[in-house]
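Got a structure for you, questions after.
One protein chain omitted, others in place.
Labels for the chains are A, B and C, by order of writing; each one numbers its residues from 1.
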Amino acid sequence: MDALLTPAPAAPDPAEPLVDTRPTLRVQRLGMAHPGDLSELAALLDAGALRAADIVAVIGKTEGNGGVNDFTRGYFTQTLMALLAERTGRPAATLLRELPCILSGGTEGVLSPHYVVFARSGRPDASGHEATGPGALGIGTAVSAPLAAQHVGRWAHVRSVADAVRAAMRDAGIARTEDVAFVQVKCPCVTAARAQAAAAAGHTVLTADANRSMATARAAGAFGVAIALGELPDDAGLEAAMLSDFSRFSARASVSSGVEVEANEVIVLGHSPRWQGDLRMGCAPMRDALDLGAVAQALRPLGLTAEPQLSEADAARVAAVFVKCEPDRRGRVRGARHTMLDDTDINAQRHIRGAVGGLVAGVLGDGRIFVSGGAEHQGPDGGGLVAVIARGMT
Amino acid sequence: MDALLTPAPAAPDPAEPLVDTRPTLRVQRLGMAHPGDLSELAALLDAGALRAADIVAVIGKTEGNGGVNDFTRGYFTQTLMALLAERTGRPAATLLRELPCILSGGTEGVLSPHYVVFARSGRPDASGHEATGPGALGIGTAVSAPLAAQHVGRWAHVRSVADAVRAAMRDAGIARTEDVAFVQVKCPCVTAARAQAAAAAGHTVLTADANRSMATARAAGAFGVAIALGELPDDAGLEAAMLSDFSRFSARASVSSGVEVEANEVIVLGHSPRWQGDLRMGCAPMRDALDLGAVAQALRPLGLTAEPQLSEADAARVAAVFVKCEPDRRGRVRGARHTMLDDTDINAQRHIRGAVGGLVAGVLGDGRIFVSGGAEHQGPDGGGLVAVIARGMT
Amino acid sequence: MDALLTPAPAAPDPAEPLVDTRPTLRVQRLGMAHPGDLSELAALLDAGALRAADIVAVIGKTEGNGGVNDFTRGYFTQTLMALLAERTGRPAATLLRELPCILSGGTEGVLSPHYVVFARSGRPDASGHEATGPGALGIGTAVSAPLAAQHVGRWAHVRSVADAVRAAMRDAGIARTEDVAFVQVKCPCVTAARAQAAAAAGHTVLTADANRSMATARAAGAFGVAIALGELPDDAGLEAAMLSDFSRFSARASVSSGVEVEANEVIVLGHSPRWQGDLRMGCAPMRDALDLGAVAQALRPLGLTAEPQLSEADAARVAAVFVKCEPDRRGRVRGARHTMLDDTDINAQRHIRGAVGGLVAGVLGDGRIFVSGGAEHQGPDGGGLVAVIARGMT
Partner (left out) sequence: MDALLTPAPAAPDPAEPLVDTRPTLRVQRLGMAHPGDLSELAALLDAGALRAADIVAVIGKTEGNGGVNDFTRGYFTQTLMALLAERTGRPAATLLRELPCILSGGTEGVLSPHYVVFARSGRPDASGHEATGPGALGIGTAVSAPLAAQHVGRWAHVRSVADAVRAAMRDAGIARTEDVAFVQVKCPCVTAARAQAAAAAGHTVLTADANRSMATARAAGAFGVAIALGELPDDAGLEAAMLSDFSRFSARASVSSGVEVEANEVIVLGHSPRWQGDLRMGCAPMRDALDLGAVAQALRPLGLTAEPQLSEADAARVAAVFVKCEPDRRGRVRGARHTMLDDTDINAQRHIRGAVGGLVAGVLGDGRIFVSGGAEHQGPDGGGLVAVIARGMT
């Protein structure tokens, strides 16, 4: 990777092949023994196989319950930031603000705790060398300005996310919205403390209920992505559709919300001629929790065919998988009653992650899948979406 | 169906086509609004679409937790027996002893509460008319003599189950073990009260721990089926292999155990020329919790192909699906760590039912699947088996 | 008990002591091995120790989770009604409508599954013999007309409950509101089906969300009791205080709500000179979940002192205990943060029942306590109330 960073010679000999200076995206899917175990990443850094300074984002699945009292996310994040602070010499608090680390708790059923590290060997240069051909998968990130509590879940929130998505696209060197494959967003929500501060300043929050606020934030995040990608118009009149008209959605947005952030964190993944490498990404909407065909659809552009399951060789080409899903609000899946929403013992999100996780893992033959609930306006109502990164594409 | 029960005329006119007097199996998959809701069955009985006296077995999935304190099974059984007692005029207590009603609690994820009613229009007659051709799917049931507590989980238990399987095969008119498609067994286990009674009589039970005893009973049930079907030899030396050598298993046994029975209840399903109708059954072992290929294998002999999911027309041909599965004892599925066995919040069996249920439901496009945990010696270690009944076969 | 029912001789000899014909209340606290086990009641009926026709109400604690998917209540109720139908010759469906059977699921911690059977030897006669002196604890029940879905949780609901409480007071022969010791109410709530029917008829329901609707129904029930007992004025303007101003409450109401009823069921317990016997009842509000003093306060009028725990002899005098409680909405108990409302693994009502159950059971030295959550407007905000019936009072 370091070789790629070597500047091209000032006056290249036209007879020699041009050195390709475009950046490469690295995607490492690593396992963990517990939420505080970053040893696999530490080993890669120790071995020089990865440079801490190249890491731009982490998306992971920890083994908590995925709810308000899931502290595996905080534990992992604290451990990650301490490791990167040690290796980069930058303060952990700064890294925490700048480096998107988006975690989903809950490894129900066959899901396996793991995290995906995104590193890039440089930034795509708009004025630089542009190879012909389709390019490769690249990444860009952005963090918005802190969002005031009274804006959470409202149109100002939608626009804040849309702006951050556009900034992340620029960071990724992706000009066309159709080249964006997948957008991962983390949005702030209203906490009791933030609601009180807003009230003291004369503002009104949409809701002070934490769980409800998280849902409104996810909806705003999804609408923000949809606007930035041209899937929905930037029409403030659509605010009434949020958490109401579920036929409006982004087919490429995966949004989470948490009390621990005050700004919107955005990761854009997409294809661009300004990147090189063998990574590509596919994404498909899931129409419901049984939409096995959506997995096949996401795999198809990657040259991967599950008949019915990926071969071992093809499974080895898969670098990362991301899924959004939800228990159908209407209490039925394809006409058959489900019991997820009425179970006092197991949270509905844990139910749906386990079921859709089993389905997607069955196609891929691998339980290392990021599956996240809370899919409001992220894919079709009662469904969600599935995205896959594969290597070995040329 | 009644017409089939009319005795053939004493001296048939050879010019007339022979009436086919072989019995037919009826398989009805019905939904329920709650564990005490048998209204769909009552409606069928009311409409004369089904005769209460023809019902020989019920296998169902109720929406409890599947554990010791799952009372949805008792609730459903009480309601069923009261309904059938009313309609047949036979005492509920008698029906309870004679009619296998095998329930698995827990409809995690996309699984839908439902029950499968097996009814037959008569018994296959060994001396009667035998059509040429392959015949059809038939059913037989048997209930063993009560099993003394000191025998539970031991070789005497194995033999008791094996004898009951053979009796159920005779009841089904199935002569060849290779024609048996699937055997569902419910075994008694040791309770504290039964352990004390055994001790008072000078006997020793294998274990007085209820959960452990259920596991030993399931193992004995699986070995019993395996012996009856010729999958294992009737060698008492194999007793040491129970719950120890998991390479020994039946590929067609699904066994549960419960405190509510004192005898082994057996349901045999298989193909025989002594049955008519359009039902057939396929069964395949699952090598692990990600074995999507096993579902395809079970569907193949039924002329059903999932590419990757059954078409709506083909899904309509599916009459019932039965799955056995378990969280891998070794803590990994295809090399990736799973967390099912270490989760203090969600029972491991609930985890695995949700995941494998999602996988199988994804292939079939339907959540009405009987998925049961506790798969010791029922299919490969860490896996289990999947069985499908389809109609429309001729 | 039968002797008490013998009519007094037409012309009593003034020299003979007058036979006391006032009715007696019997309170039987019985255990169960599982939610379908009514064997202790059946044994009492078999032995003639209790007459099925005398039973007027049952309040019980079953071992489910207390949530929407707790079917132990339905299982117990079905078993009870079948038993009483068999013993009284009246249809189970009729008994179900007329006999209040109010169950709370969830026996967390030291709580023990049990049920309290209320039987009376006759009805108090307004025109009959009235002994001087304080009388004894008596009971009255009432079932309102079915409540239309659009009224649930509104002032019409409040008035419907208030009327039913007054009817139950008359049934109990209790004239003065201050003689009412405790009122147990079960209210209908809105279900999806009832909401649709109301909408089709041009009506609007307060909320179609089942859990929210149950809360509004409990609030209406508590306000209804408060109005009937003179704790609050019958002022429709108070409708806005429901689920909003928690300083308004009844100190003697215990209300539950369920999808299974369409009318308000009311049980009134109170003291009256028209009853004889040695039963008395005490009731005290709990100011928070740590209010141990409230238990002492409820015991005091019964001549019971816990120093710090009831003696065995005194504990034997306790016939039944009823507790209402709730996790403090504000997230703190006496200034210390609690985690009940943020626990994704255990429902908050299960948390609080276990904790308050442990506290009250500790004072009484007995886990057979009816503890129910959902205490909106039933006792002080964040607290609830505790009521005790004792025998041996003369």
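By our rule, a residue touches a chain if its C-beta (ideal position, glycine included) is under 8 Å from a C-beta of that chain, and two chains touch if they have at least 3 such contacts.
Since we're looking at a predicted model, the values are computed, not measured.
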Left-out chain, listing which of the shown chains it touches: A, B, C
Touching residue (missing chain; options C:P113, C:G224 or C:G258): C:P113
Which of C:R22, C:R154 or C:R368 contacts the chain that the document leaves out: C:R368
Which residue of C:A85, C:A263, C:A296 or C:M393 touches the chain not shown here: C:A296
Touching residues (missing chain, whole complex) on chain C: 31, 33, 63, 65, 107-114, 289-293, 295-296, 306-309, 333-334, 336-340, 345-346, 350-352, 354-359, 361-363, 365-368
Missing-chain contacts mapped onto chain A: 34-36, 63-64, 69, 71-72, 74-75, 78-79, 82, 345
Chain not shown, touching residues in chain B: 65-70, 339, 342-345, 347, 350
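To be clear about the criterion, only the chains that are shown with their structure count from here on.
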Self-contact between copies chain A and chain B, residue sets same or different by half: same
Centre distance in Å when chain A and chain C are each reduced to the mean of their C-alpha atoms: 51
CA centroid of chain A to CA centroid of chain B, Å: 43
Where chain B touches two or more other chains at once, by residue number: 63, 345
